[in-house]
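A single protein chain has been omitted; all remaining protein chains appear in their positions.
Chains here go by letter, A and B, matching the order in which they are written, and residues are numbered from 1 within each.
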Amino acid sequence: MQWETVIGLEVHLQLATQSKIFSGSATTFGAAANTQASAVDLAMPGMLPVLNEKAVRYAVLFGLGIGAEIGKRSVFDRKNYFYPDSPKGYQISQFSDPIVGTGNFNVQMEDGSTRNIGITRAHLEEDAGKSLHEDFHGQSGIDLNRAGTPLLEIVTEPDIRCAEEAVAYLKELHSLVTYLRISDGNMAEGSMRCDVNISLRPMGSDTLGTRAEIKNVNSFRFVEKAIRYEFNRQSDILNDGGTVVQETRLYDSDRDETRSMRSKEVANDYRYFPEPDLLPVVIDDSYIEILRKQLPELPRQKRQRFVSEYQLSAYDAAVLCSSREMADYYESVAMTCGDPKMAANWVQVELLGRLNRAELAIEASPVSPEALSGLIKRILDNSISGKIGKVVFEGIWQGEGSADDIIEARGLKQVSDSGELEAMVDAIISANTAQVEQYLAADDTKRKKLLGFFVGQIMKASKGQANPQMVNKILAQKLE
Amino acid sequence: MAIKQSEVEKIAELARIRISDDQVGEVTQRITEILSMVDQLQEADTTGIEPMANPLGATQRLRADEVTEVDNREAFQSIAPVVEDGLYLVPKVIE
Partner (left out) sequence: MHTKTVAQLALGLQQRDFSSIELTRLYLDRINALDDVYNAYITVDPEQALAAAAAADARLASGTADALTGIPIAHKDIFCTAGLKTSCASRMLDNFVPPYDATVIKHFNQAGAVILGKTNMDEFAMGSSNESSYYGAVKNPWDITAVPGGSSGGSAAAVAAMLAPAATGTDTGGSIRQPAAFCGVTGLKPTYGRVSRLGMIAFASSLDQAGPLARDAQDCAILLNAMAGHDKLDSTSSEQPVPDYTAELNNPLQGLRIGLPREFFGDGLAPSTAAAIDASLKELEAQGATLVEVSLPHSKLTIPTYYVIAPAEASTNLSRFDGVRYGHRCDDPKDLHDLYTRTREEGFGDEVKRRILVGTYALSAGYYDAYYKKAQQVRRLIQQDYLECFKQVDIIAGPTTPGPAFALGAKSNDPLAMYLEDVYTLAVNLAGLPGMSVPAGFVDNKPVGLQLIGQHFDEARLLNVAHRFQQATHWHTQQGAMPQGK
């Protein structure tokens, strides 16, 4: 039996606001336990929520970014359940009238093909606190710093058909939210968490099978692995004639398997009803239009433009557009040095490589776009070779100054004066008469190899500064 | 509308209130009485009527994104039943 995988993803995205969604507590990561938990966050008696405008703004920006309907009248609801990390005994969320309605995600796969993933809705809600289970002699410790952080829950249609698509979607989502600057989308730090809903059905069928929900997967890699594991687990069950149990599971990365969450067996009746302490959120057209004008060029638009304007490959465009900062950096270099392809090469290979080794983001690059552009220009005008360029690059990285400063200070300027070069060539020819004789006696193929020997000698003697193209030409002439 | 004792037990569980065996019968009876009274609602014709969210039809005010709260942990935890190292302790939560 051929099984088709049907996947829907629910991503919980922490919004990058200064204060929480319903209280004025700070949202900064890493504070000491319960030092960012106000009376509202602690659900003290008589406390009431007040809605953070920026959370609304960020949600609307997201909706506009995916071309979705914006819920002009959205409502908050209470989702009732008891758990120590949810101090009110209910979570304020949105159930029937979310702030963002249906939209679309166009996802580019690695091979360049695209998939259209439908977004069912996105809604605002508050995050829960954290439970720590070690070190408390049989008890759990509750930290409510995180309780009340604004979340945007983004739900896809079950349009995803394989692990690669899921990862491509998540990467695209990460790109979009970082471009919009509404979240840092950092899965490892928990600011972007993914629940995977996965079911199988016979290929060609259009009814949905029973799904399992894998909660809180926190990296692209683990999402991929969890999906693969689940496919195998579910297909094994179905192939044996069994039925898949609808349940919540956790992905265990140490063992690369998913496990049932026994404690959530009892079905929860959330008893959703409109939150009476908050009023309906009404957004007018002018608010939406102001935000629409604030939208930056979105990742997909920028990638397409880089391909057409700079003649880059889809792959290169994707790398250079992985963040707005990267894209802005690249464009600045490309436009000032005048050679987009060379700029692409230097940014992707030399700069990115060096940044990754130093574990720095491009925003913290010691090499500014101006400096890199200056370096590339010196290669383009033959002042230095590409090889020397790498030396100069390292010098700029170390803070020695601009490309010109370093070339000057270290005397790295390429020798391109024909007189000087001729003198060098003459010197090498006279010092290597045996090889000259070999060369003159050799055929074309052998000559090419031997020429390399002479070039090498000249490069050595000139400490790499002889212009290699010119050297080649002069040698060939003189060895006639 | 009569409510079964098993339903009362389910509801008590949702509300996390323990009702002892000797009380369940009486509680069930009381709740049945109240629900019977409440069933009168079904007489009303509410076709096309929007449920009321707020008696004044007001809409939500938005607050500027500013940090206005300071660390008040000591005051809050001085009235807490069980705290350690700044954390609220509960019987271990098994995941």
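Throughout what follows, a residue touches a chain if its C-beta (ideal position, glycine included) is under 8 Å from a C-beta of that chain, and two chains touch if they have at least 3 such contacts.
Given the structure is predicted, the values throughout are model-derived calculations rather than measurements.
Contact with the undisplayed chain is limited, among A:Phe273, A:Tyr287 or A:Phe453, to A:Phe273. By the touch definition given at the top, subunit A reaches the unshown chain through residues 39, 42-51, 78, 80, 82, 84, 87-90, 142, 269, 271-273, 276-279. Against the chain not shown here, subunit B presents residues 3, 7-8, 11-12, 14-20, 27, 30-31, 33-35, 37-44, 46, 49-56, 58, 60-61, 63, 72, 75-76, 78-82, 88, 90-93.
Everything that follows uses one rule, which is that only the chains that are shown with their structure count from here on.
The distance from the centre of subunit A to the centre of subunit B, each centre being the mean of the chain's C-alpha atoms, comes to 41 Å.
Residues 14, 16, 53-54, 58-69, 71-73, 76-77, 82, 84-95 of subunit B are the ones touching subunit A in the complex. By the touch criterion given at the top, residues 17-19, 23-26, 32-39, 42, 44, 50-56, 75, 80, 82-84, 131-133, 136, 138-144, 250, 261, 263, 269, 271, 274, 276, 278-282 of subunit A touch subunit B in their complex.
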